[in-house]
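Here's the structure, in structure tokens; my notes come after.
Shown here: the complex without one of its protein chains, the others still in place.
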Amino acid sequence: MTQPLLNVENLHVQFKTRSGLVDAVRNVSFSVQQGKTLGIVGESGSGKSVSVYAVTHLLEAAGRIVGGRISYAGQDITRATWKTLRTVHGAAISMVFQNARAALNPIRSVGDQLCDVLRAYDRRLDKPTAHKKALDLLKAVLIREPEKRLDAYPHELSGGMCQRVMMALAIASEPALLIADEPTTGLDVTTQKSVMDLLHRIVRERGMSMILITHDLGLTSEYCDDVVVMECGLVVEKANPVQLFTDPQHPYTRKLVSASPTPTSRVQDLVDGENLLTLVEPRTPSVMPAGSAPILEVQNAVKRFDGGILAVRGVSFKIGHGESVGLVGESGSGKSTLSRLICRLADLSEGEIIFDGEGIGGTSARDFHKNALRRDIQLVFQDPHDSLNPRFTSFDSIAHPLRELDGLSGTALKARVAECAALCGLDASLLGRFPHQLSGGQKARVGIARAIACRPRLLVLDEPTAALDVSVQAIVLQLLEKLRREQGLSFLFVSHDLNVVRMMCDRTIVMRNGEIVEMGESRSVFSNPSSEYTRSLLEAILQVPQAERASGQEVRP
Amino acid sequence: MKNSTFSHILWTLRGNPVTAVAAVGLCVLACLAIFSAGIMPYDPIVSDVPNAMQGPSWAHWAGTDQLGRDVLSRTIAATRLDFLIALSAVALSFVVGAVVGSICGFLGGWLDRAVGRFVDVLMAFPLFVLAMALVAAMGNRLENIVIATAFINLPFYIRFARAEVNVRRNAGWVESARICGAGTWATVLKFLLPNILPAMAVQLSLNLGWAILNAAGLSFIGLGVQAPTPEWGIMVAEGARFISNGDWWLVVMPGSFLVVTVLFFNLLGDGLRDILDPRMRT
Partner (left out) sequence: MSMLTRVLARSGKRLLTSLPALLGVVVFTFILMRVLPGDPAVFFASGSNAGPEQIAQIRKDMGLDKPMPEQLLYYLNDIVHGRLGRSMSTGQGVTQDMAQRLPASLELTFLALIVAFVVAVPVGVMAALRAGSWVDQFVRFLCTLGVCIPPFVSGLLLIYVFYYKLGFAPDPTGRLDIFISPPNRYTGFYLIDFAIQGDIAGWFAAFKQLILPACTMALFVLAPIARITRASMLSALGSDFIRTARSMALSPWRITVVYALRNAMLPVLTIAGIVFSTMLGANVLVEKVFSWPGVASYTLDALLASDYAPVQGFVLLMASIFVFVNLLVDVLYGVADPRVSIE
């Protein structure tokens, strides 16, 4: 067996906090072979980033390596001084970070930053040569019009372009090992794919090794040779991707694999070993019988912002009673604006919205709260961290719409709040807590309990699980589906995650640039899309090895 | 449900001894202000010329001034006046500024722009100069000092409230409040204002310190307070003539009270933030 390029043994990192010393990672061991890619997977708090930052000595001031050994190409670098690190750093190990625009110096042009790195690597480089090399680097990362980009500043570039510049910076010093820390966070699905493909290609072409840190199991199956799974600062499993998906050993890995949405997963299978939906029968049929009146009808909705920007350009569709309709699109598609219009938080510029036969587009957003239909359309928000009033306890947050819209008080109020909390699996002891004392999943439950408190008939969900960990997302999605069936709700499910939409929705609408590009039953939209754009979106979703694959069956639905 | 505010305050004070000292110090000063009549060893107004210009001694801990009055008594008596001026001025500007700023920050549009222009014009004056102009126009009286100080504080609160509301205006929970039936006024007054109060409360304490400095400065140059009223600024002004001759106590006594008071307000301001922000509760 050849010596691994990077070998980490029994790494133990501690952080100094207000409440004393905290273990961030314990007993973590992994290694990367020459020319291979290692994936490190975990949810928030798993320690995946900390382990790698410890390797490159980029831990925050409060972090300290208190045990273990890190060796690179046989050399022990655990306690390396800055001089040694220098030869190890730029020249041998490089990093690509998430949120590329923030990771670049905002007041320095791309060309200057590239030259800084080139000169740090080779002091004797003169200006013209550095300039030329910088240009070559930009060409290597397939940026369009590289000459113009040299003088550009980060704020003038898109997210995907900034990520490419980051990659150019990383390979400038010709490293042997590239570490990518969640490089696709915040990028659109299609951009994600092109960025990852580029990364993969560069690494392969130059014979580099790579460590890919991610929370997305799907990514690892496509791009990694080996995978390490981490939970709460410990390594729980090591395997290659196929093995991981077809035969996960550790209970946490199993949980993660079940929870990761794939093109063929179903809501009931998301939570390993548990199914909230077994005893619940749908109250109303989930497919709208032909001819029955829809609960929501949008007719030619147009939204124009100041400056003439058309966010929504003539959108029409219907949602039936008890139906779940998905709304997908990338950023700038207008899906969020449309969801705000339907909730009457924003006004239409043109067109009409009809709820259960009554036109609601006429009342202005400012006055809609006085309308009797206000309680029938509620919204579940995207970011649980800012959707709850920081000064309200959970009880207050759930009671708030009951007080304002239903006029409840006293025992009736308390009873209904307890009922909603129970429906959402929220323990009664959590009712007295403030948002900062709750976990992400708990906050999401409070948000959902608040939304269903007044018994709405239409629930608009704006990326309700985008900010949650995969395992928490699984539980929340099951909860939502259960509620929908029990309460007979209609859903408008807005998301950029196609797998989730396919699981949760009977019908799907695909939007692009403010227009509907495709609309139909989810099954047909996903298996046989009619528009080019939908096809490109579907191609960008990664395929995950299935149990069926081991037996040779066709995987694509 | 309200996990003991009192125990939380104690916990914060224990963790921040400096804040505790400031809080205690301000309480002491407040007592001096309220009970000055009973604490002062001598009458602050009556002259006693034969005893003029004596340095600190056992009889007069801070010495006597040019008219023989006990400097310590005058300094203590001045505490009440300075506190009163600062408190009234800041209260006025806080209330008006918070409401106006919040409404502007929330509604945006023409109201926001108009108020913004007004605030810009106001801030175009070096504020001390503005206070001078206001007192000149309205007359050299004490009430006008309060109004002038309140007025120069106002743009600061308006801008602050406006910025804080702007940041929170699009948060999920604000939209949720609207979805639950809150109109504009209710959203601003019941939901946004309580949320921005912690940040503004810090400013309150800091502004109190600043208001005292401004008031003392104005009386130093001869506006507002007239002799023989004891006030820290005017006492320093009276003592200024003598310091080049080495008679330091006329300036140092009121000066140090002034500095220490402002220091306590500033330290308390930092501590207040920890207490009032529910995020610090664990």
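Which chain is which? They are A and B, in the order written, and residues in each are numbered from 1.
The criterion applied here is as follows: a residue touches a chain if its C-beta (ideal position, glycine included) is under 8 Å from a C-beta of that chain, and two chains touch if they have at least 3 such contacts.
Because the structure is predicted, anything quoted here is derived from the model rather than measured.
In the entire assembly, the chain absent from the figure touches the shown chains A, B. Among the residues A:24, A:65 or A:104, only A:104 touches the chain that is left out of the figure.
Mapped onto chain A, the interface with the missing chain covers residues 56, 58, 82, 85-86, 89-91, 94-95, 97, 99, 102-109, 116-117, 120-121, 153, 155, 166, 169-170, 172-173. Those residues of chain B that touch the chain absent from the view are 117-118, 120-121, 124-130, 132-134, 136-138, 209, 213, 216-217, 220-223, 233, 236-237, 239-240, 243-246, 248, 251-252, 255, 258-260, 262-263, 266-267.
What we mean here is this: only the chains that are shown with their structure count from here on.
Chain geometry summary: the mean Cα position of chain A and that of chain B are 48 Å apart. Those residues of chain B lying in contact with chain A across their complex are 1, 171-173, 175-184, 191, 194-195, 278-279, 281-282. Here chain A touches chain B in the complex through residues 343, 345, 366, 369-370, 374, 378-379, 381-383, 386-393, 395, 397, 400-401, 404-405, 432, 434, 436-437, 447, 450, going by the rule given at the top.
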